[in-house]
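Attaching a single structure in structure tokens format; questions to follow.
Missing here is one protein chain; the remaining ones are kept as they sit in the complex.
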Amino acid sequence: MRITVHVWRQAGPQEPGKMVAYDLDNVNEHMSFLEMLDFLNESLIAKGEEPIAFDSDCREGICGMCSLVIDGIPHGPEKETTVCQLHMRHFHDGQEIFIEPWRAKSFPVLKDLIIDRSSLDRIQQAGGFISVNTGSAPDANNIPIGKEQADRAMDAAACIGCGACVAACKNASAMLFVGAKVSHLALLPQGQVEKKRRAIAMVEAMDAEGFGNCTNQYECEAACPKGISVEFIAKMNREYLGAQLSGRSS
Amino acid sequence: MNLWLFRMLRSSVGRKVLMAITGLLLIGFLVSHLSGNLLVFAGRDAMNDYAQFLKEHPGLIWGARIGLLAIFLVHVITGLTLAAENKAARPIPYQKEACIQASLPSRTMARTGLLVFVFVVYHLLHFTFGVVQASKHAKHLEGLRYDVYDMVVLSFHNPIIALSYIVAILVLWMHLWHGASSFFQSLGWNHPKYRPVFEKVGPVLSTILCLGFLSIPLSAWLGILKAGGM
Partner (left out) sequence: MNSVNKTLDSKVPGGPIEKQWELYREKMKLVAPSNRRKYKILVVGSGLAGASAASTLAELGYEVECFCFQDSPRRAHSIAAQGGINAAKNYQNDGDSIWRLFYDTVKGGDYRSREANVHRLSEISLQIIDQATAMGVPFAREYGGTLANRSFGGAQVSRTFYARGQTGQQLLLGCYAGLNRQIASGQVKMHNRTEMLDLVVVDGLARGIITRDLVTGEIQRHAGHAVVLATGGYVNVFFLSTNAMGSNVTASWRAHKRGAFFANPCFTQIHPTCIPQSGEFQSKLTLMSESLRNDGRVWVPIKPGDTRPPNEIPEQERDYYLERIYPSFGNLVPRDVASRAAKRVCDEGRGVGPLVGGERRGVYLDFKDAIQRHGKKVIEDRYGNLFEMYERITGESPYEVPMRIYPAPHYSMGGLWVDYGLMSNLEGLHVIGEANFSDHGANRLGASALMQGLADGYFILPNTIGNYLASKKPENISTDHPEFEKVENEVRAYIEKLLSINGDRSVDSFHMELGRILWNKCGMSRNKEGLLEALQEIPKLRKEFWENVRVLGEGETLNQSLEKAGRVADFLEFAELMCRDALEREESCGGHFREEYQTEEGEALRRDDVFSYVAAWEFTGVGVEPILHKENLTFENVALAVRSYK
């Protein structure tokens, strides 16, 4: 099939960017979206043009590296699918496709479609952990956890940290990302010990990074390639409020 | 102020909660306001009795007014700062915008909120301060009594006024459509069992309230409610 892609090209973090259109022939429907871009890049290299820079690593939907907004939707039109697992069979001959990077103040563009997501790391560093030194753990079966509870923690823990929630949110809010981690750990007995400190620290770190605020539109949930529920944002709100109202530290 | 309280109310989650609580209180006000207004259908005396009752209890009405004003201002100012931050959080917009599932009301909360704010000012100038249509502003009846009933009904005989109210109520309807569901989530209450119910609270509640409000200008305009003091 033949398609036209409009791609955001930006030479560097400080450079201005713009959309550039490329016509591409002989696209195979079995190609993944990123393979289509590889294919386009090969043709650009052949012409002596710099290839389009975009992030990807595992290409099996789990590392969270790929980050393209396709026609306004992070990871493209397929539900619960990262862009590396999106295949060209979902597009039609002659289609025009717009490809842009995640857009948020907290995700500055480094080049073309590559963005800097270190803000997400910094939020995790603020409290997304359980403070147990190696070697000091009790036997794993000493902490019984009901299947339902463990499954729910797993639902929250499934976040791949891609940032699609931020990209999809009209306000560029990171609450689904933060809510998932706060909830994952707050749902487990191991995470109870530090849950108050964690909820406050992570929310404050999120605010400090300049993400927007949640207005409960749930675009994040709809765009999340792992289908993480906004229920975890509610849980984070609860955890945060509880921590502030009942915590002993000021 | 305690440091923690300050930090909490300044945080994204804290302000979200603030919006939810003030929003909830404003919905409470709307319910009571509507129940008072609906007395117009019970006749001129009922309506004017109610107005007189309020007039005779200045403590009650001024307490409510001040409280309401404070809640309203917190809701508006917090909402505006959040909206400004949200805008700043995405300095470069998408060249191609799309929306997966978010409802129109949820995407226009700041705009509908501002329109409601403008309307409230207008509404106060109209019925409370009598700046709009000063000639028709509540006339004294039988000495001390205000004729609120006539004021309302006669106002809405003017199609422009009636239409402006109708439009404003429709905007309010949109605002509440999202707002009256959203506060559950903001206050941390979401659960797969209740989520479908919560998601309907906004649309149902906003529709009931707004139908109630709409009934007054419509009835007056269409002549179902008749003024008697003319």
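So that you can tell them apart, the chains are marked A and B in the order they are listed, and the count of residues begins at 1 in each.
The definition used in the following text is that contacts are C-beta pairs under 8 Å (C-beta built on N, C-alpha and C of every residue); 3 or more make two chains touch, one makes a residue touch a chain.
Since the structure is predicted, the reported quantities are computational estimates derived from the model, not experimental observations.
Shown chains touched by the hidden chain across the complete assembly: A.
The hidden chain makes contact, of the residues A:117, A:170, A:196 or A:238, with A:117.
In the full complex, subunit A contacts the hidden chain through residues 11-12, 28, 30-32, 34-35, 38-39, 42, 45-46, 48-51, 53, 55-65, 78, 80-81, 85, 87, 89, 110-111, 114, 116-118, 120-121, 124-126, 128-141, 143-147, 150-151, 153-154, 157-158, 160-161, 184-185, 188, 190-191.
Following the convention adopted for this analysis, only the chains that are shown with their structure count from here on.
Centre-to-centre, using mean CA coordinates, subunit A is 37 Å away from subunit B. By the touch criterion stated above, subunit B contacts subunit A in their complex at residues 2-5, 7-8, 11-17, 82, 85-86, 88-103, 106-107, 109, 178, 181-182, 184-192, 195. If you check the complex, the residues on subunit A that touch subunit B are 6, 8, 19, 69, 71-73, 98, 100, 103-106, 168, 170-173, 175, 203-204, 206-207, 210-219, 222-223, 229-231, 233-241, 244-245, 247, 249-250.
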